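Note that one protein chain of the assembly has been removed; the remaining protein chains are unaltered in position.
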Amino acid sequence: MTTNALLLRGGRLVDPSQGLDEVGDLLITDGVVEAIGRVGEVRRDGNALETIDVAGRVVSPGFIDVHCHLREPGREEVETIATGARAAAAGGFTAVCAMPNTDPVTDNQAAVGFIISQAKRAGGSKVYPIGAISIGQLGETLAEFGEMIGAGAVAVSDDGKPVVSAQLMRTALEYARTFGIPVADHCEEPTLAMGGAMNEGVMSARLGLRGIPAEAEEIMAIRDILLARRTGGHIHLCHMSTKGSVELIRWGKERGINVTAEVCPHHLSLTEESVEGYNTNAKMNPPLRTAADVAALQDAVKDGTIDVIATDHAPHHYDEKERAFADAPNGIVGLETALSVNLTWLVHRGTLDVPTLVEKMACAPARIFKLPGGSLRRGAPADVTVFDAEVAWTVDPARFRSKGRNTPYAGMTLRGRVDCTLVDGRVVYRRGD
Amino acid sequence: MTGPLGKDLLGLESLSGEQIRLILDTAEPFKEISERAIKKVPTLRGSTIVNLFFEASTRTRVSFEFAQKRLSADAVNVAASGSSVSKGETLVDTARNLEAMRIDMVVIRHGASGAARFLAERIESNVINAGDGTHEHPTQALLDMLTLRDHFKRLAGLRICICGDVLHSRVARSNMWGLQKMGAEVAVCGPRSLLPNAIDEMGVTVFRHIEDAIQWADALNILRLQLERMQGGYIPSLREYNRVFGVSSERLNRAPKDLLILHPGPMNRGVEIDSDVADGPHSVILNQVTNGVAVRMAVLYLLSGGKPELAEAAKGGGGR
Partner (left out) sequence: MPRRFCFAWRPVILQPMTDRQSIVLDARAMDRTLRRMADEIVELNEGTDDLVIVGIQRRGVQLAARIVSSINDREHVDLPSGALDITLYRDDLQTVGPRPVVGPTNLPWGIDGKHVVIVDDVLYTGRTIRAALDELADFGRPRRIALAVLIDRGGRELPIQPDVVGRRLDVRASQRVDVLVAELDDRNAVIVADKQ
């Protein structure tokens, strides 16, 4: 059997998992990282060595998105596991976690198995299913966590909906401890958020749109944190969007409560002002908030209060967004703009350095969700992202690999772009291909 | 070439004070037309207008219809009530259908905020917002302002208090912006549960007690209290609302001066306004109705015409 070897030559190797940030070569053999070293010093005997010159590029562990919606099964016209996995690859994600709010809901081992098998056939980035907390995401009966984990699920969540019952959330946190998986919650107090279409504030008052107050998120965030304290379970708070939530997470972490949190690129970059003109591509849940919230979230990413950046990639059919604002569905696509948005708003404006961004997009997600990857250590799976941190480009949704085109970044010029994505040493995306 | 108001009238927030003044000034001569024996001028002859009402509204629709007929436009009423199709899909399909029929103007009333703008961005015809969700109702605010100006001969410096359910009121928003642009001072008064949470950041004075509002104001614009609000849990009962916030002659009599009373209608007598106030000497509620036709004629007139291709063809002719 011939061995497959690939040398990424002369890139800036950034791997916070081993405190690495230097220019060098990365050698991959048979889908795993074989060696890292100074330029020209990594050698390998044998003839089948392919070399990619990555000088001037960042070489990092592949990004892992712990929160996306791939719509299959049920809404294959909107996205499939295959198109989602290709979009992920184009965005530098070597693995994504698919939320269970499909149709039917991913709430049993067969449904989890279906996603695993579809992902294998897709051959793009890895797809890890997240199972539902409750059967049918109805918030009533606990789903079979054990069987779903056995079939390949990596976490549980009723995302898309909050877990309304505090008792159910308590049980889920306790039960999940057996399997050592996080319980991911979409924090939204339903009676406060009911009918809301955007952040509650001056903008919503001006536009005559029903608002979702920050407290709708914060009340559930603190409930979940307190239940994690009570149960010792691992609560993972999805898509945090408010300054108040940041303070609550900080409070929880200071007390050693097992809480982790994620934030989306759009909540780190855009404010409710984007809704102006009833722009349905700026409609998501949680909604875009205020500049003060954005600043607090950016600080929270920097100081570690927020652990990971996840996309909440939520494709919709184009005519679903062609509606009056209140009638349009929530969500935007995010896989193919996440890195660029993060670089543009966080790195190039001086809040984060590149290693910290890699930590938030690759290392921390692997650690928290206990996934392979997130590191370039010798012997680790060769899930690698190569990106240009500087280049400016203009977002053209028509060129997305995702079937979704719904993005508020259309037409914006962003800085930084993925060049090449490797999954298990195999190139799954190369810009220009 | 677009007219002095642009292509559409979507709201007063996007108009300048000068544009608002132009509409009010233009409405003046239109008042006189409604007093003539033959209440009709040929101005919009040949124009086709669709009155597209996704929400039931007799007053506004009839007022627009009269305005259109008095300007000799051909108007068609379409009542598109909520069918099994979702509202949004209907709206985008409707836009395409209207565009295909080559109509000149659309007057739209819709339950979703932003619906008028949604339509305006998708068709070339002029669009007039006759009320979109809880966003704006510009012609109502314009007729309110015309009525105030008729009485006080000015708007600048006037103190107007908008009373009641500001949270869900498109009339309140349009009035707030329109009056402020014309130099009036605006206040609101109502239960805090029916005011936007951010009301303090909207440049208006907030009165907790209707008595204080009455002491302060030159005129009250009393909003209709939608009966659904009680079912929605915003207020405990209509009776209590009337006790605490209702405008009664007893309360008005304690004011230092006579207050002008406006109400966009239809009124809930005995809830937000007592009958003796509604029918009293300082009520201009029927003047509002009369002015509604004149204001809408002015808006139709100012938005119409000016088709660039025709203007090109007419060059060389023209002049007097």
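Things worth noting here:
Should a chain be cited, it is by its letter among A and B, assigned in written order, with residues numbered from 1 in that chain.
One rule holds in what follows: a contact is a pair of C-beta atoms (placed from the backbone, for glycine too) under 8 Å apart; a residue touches a chain by one contact, two chains touch by 3 or more.
Since the structure is predicted, the reported quantities are computational estimates derived from the model, not experimental observations.
Taking every chain of the complex into account, the chain not shown here touches B. Note on the undisplayed chain: of the listed residues B:46, B:233 or B:281, the one touching it is B:46. Counting over the whole complex, subunit B has residues 1-4, 22, 25-26, 28-30, 32-33, 36-38, 40-44, 46-47, 71, 301-307, 310-311, 313-314, 317-320 touching the chain that is not drawn.
Basically, only the chains that are shown with their structure count from here on.
Separating the CA-averaged centres of subunit A and subunit B is a span of 46 Å.
Residue ranges of subunit A in contact with subunit B, taken from their complex: 200-202, 204-211, 213, 277-278, 319, 322-328.
Chain contact summary for the complex, subunit B toward subunit A: residues 13, 86-89, 91-92, 110, 112-115, 117-118, 132-136, 170, 173, 196-199, 201-202.
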